[in-house]
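All protein chains but one are shown in place.
Moving on to chain A:
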Amino acid sequence: MTQYAIVTDLDRCVGCLACSVACKVVNGVPTGSFWNKTLRIGPNPKEGGSGQWPDVELYFLNVGCQHCAEPECVKVCPTEASHIAADGTVQIDKSKCIGCQFCAMACPYGVRYLNEDEGVVEKCTLCEQKIAQGELPQCVSQCCGMARWFGDAEGDVREFRGPRGETAGEFLEEFSDEQVHKLPDVGNKPSFAYILRDMKWQGGE
């Protein structure tokens, strides 16, 4: 079983938004909507610090569809328009979508939206048109901080590939399994992961 996903090294992300912009260009995402967003988390006080600068920390967090292993959006879809593809990604068959938006309600991360022109729900496809041909998702290949890595979450994140051909294990600074985080899991088992070494991961897991 394959479970394609992206791991992001938050210690490398500079918050340039290149991933968000590249995604919109390649996938034709409507104005005002996003398939991924880069949030600035912080500045929050460091634990044990004075509570004032410089005892603060900040990181950028790219959020999009987490292509969950047990996606609630798929369970609630009445027509199976939302489905798990053979590569483990969550996809939407627009021709089946009735636009009921229950999938958008069932997503813990709020990353789905209604495309009002087409009357169907959309979200990140993990650039299925590219990964099916062995290419990287655009947000990975466009990441100028070399923060985003693509691969099979069934395996080791250190084997994920970057835009220059290296693997995450070869290129990134060392990290432990405890430094690999996920967005809050309410039973959906998100497959995307985030590496954060020396700062406090915010938001729970």
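Everything that follows uses one rule, which is that contacts are C-beta pairs under 8 Å (C-beta built on N, C-alpha and C of every residue); 3 or more make two chains touch, one makes a residue touch a chain; residues count from 1.
Basically, contacts and distances are computed from a predicted model.
Missing chain, UniProt name from the options "Dimethyl sulfoxide reductase anchor subunit", "Lactose transport system permease protein LacG", "LrgB family protein" or "GntR family transcriptional regulator": "Dimethyl sulfoxide reductase anchor subunit".
Listed residues A:I92, A:V120 or A:C139: the one in touch with the omitted chain is A:V120. With the whole complex as reference, residues 15, 17, 20, 34, 37-44, 61, 63, 72, 75-81, 95-102, 104-111, 114, 119-120, 183-184, 186-188, 202-204 of chain A touch the missing chain.
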